[in-house]
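Here the complex is missing a single protein chain, while all its other protein chains stay put.
Note that the chains are named A and B in the order they appear, and that numbering of residues resets to 1 at the start of each chain.
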């Protein structure tokens, strides 16, 4: 399962990078979303999968799954929400003000200042 | 966005409270069972978003006249305050304390300063989510 998850995470990364390299703003944002999903799965896999019960002591189990990746991922999920939100708003404002979402045309240059 | 979907609105009213109670429960359970400030905060804001969808921004603002930016700062104050409070007891920054108390109605209950910190997280998460959604929603 772990090997399979690594491949899936790699695939998510590849898709995310492909989207981020495109010229359309919205695809770039969706790409970042995919990237964080890939990262979360990867992190979880690194701790070992299904090595025990849920990391709650009330279960009184002999072994628990690794709680550290879970704590890290929980932080990352919420942060990536914030990042997505701010990307969306930046994209929307940029589109509104500049009238294009083509990254080729959005490039800034010193002459504009 | 003005909708007149009576069924949706009626259901939303009921479901709103259900989600809120669930969120509060999950928040308080956080130290022992799955849950905590993040999930609790997100669920609460999810409930408010549901209201927003059922009614419109103005109505919800009238029902809940809260400036969510204040909620953010209040939450940060709770979080940093809990962390800094430990300095007053001459222990390193961020040392938590807990003890067990016999409370009426609840029975034996453990009270944590970590709970206060989590309350800060809870408030910040609500504040952030709602600030974002409200701001975007208002910018029609």
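Criterion: a contact is a pair of C-beta atoms (placed from the backbone, for glycine too) under 8 Å apart; a residue touches a chain by one contact, two chains touch by 3 or more.
Methods note: contacts and distances are computed from a predicted model.
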Given the choices "Carbohydrate ABC transporter substrate-binding protein (CUT1 family)", "Na+/H+ antiporter subunit A", "Amphi-Trp domain-containing protein" or "Cytochrome bd-I ubiquinol oxidase subunit 2 apoprotein", state the protein name listed in UniProt for the chain not shown.
-> "Na+/H+ antiporter subunit A"
Which visible chains touch the chain that is not shown?
-> A, B
Missing-chain contacts on chain B, rising order, are 26, 30-39, 42-43, 45-46, 49, 53, 69, 72-73, 75-76, 79-80, 83, 94, 96, 98, 110, 112, 114, 117-118, 120-121, 124-125, 127-129, 131-133, 135-140
Against the chain that's been left off, what residues of chain A make contact? List them.
-> 1-28, 30, 33-34, 37-38, 40-42, 44-58, 64-68, 70-71, 73-75, 77-79, 81-86, 88-93, 95-97, 100-104, 106-110
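In this text, only the chains that are shown with their structure count from here on.
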Whole-Å gap separating chain A and chain B, where each centre is the average of the chain's CA atoms = 25
Chain A residues touching chain B - in the complex, by the definition given at the top | 54, 56, 58, 74, 78, 82, 85, 88-89, 92
In the complex, the residues of chain B that touch chain A are 32-34, 38, 42, 125, 128, 132, 136
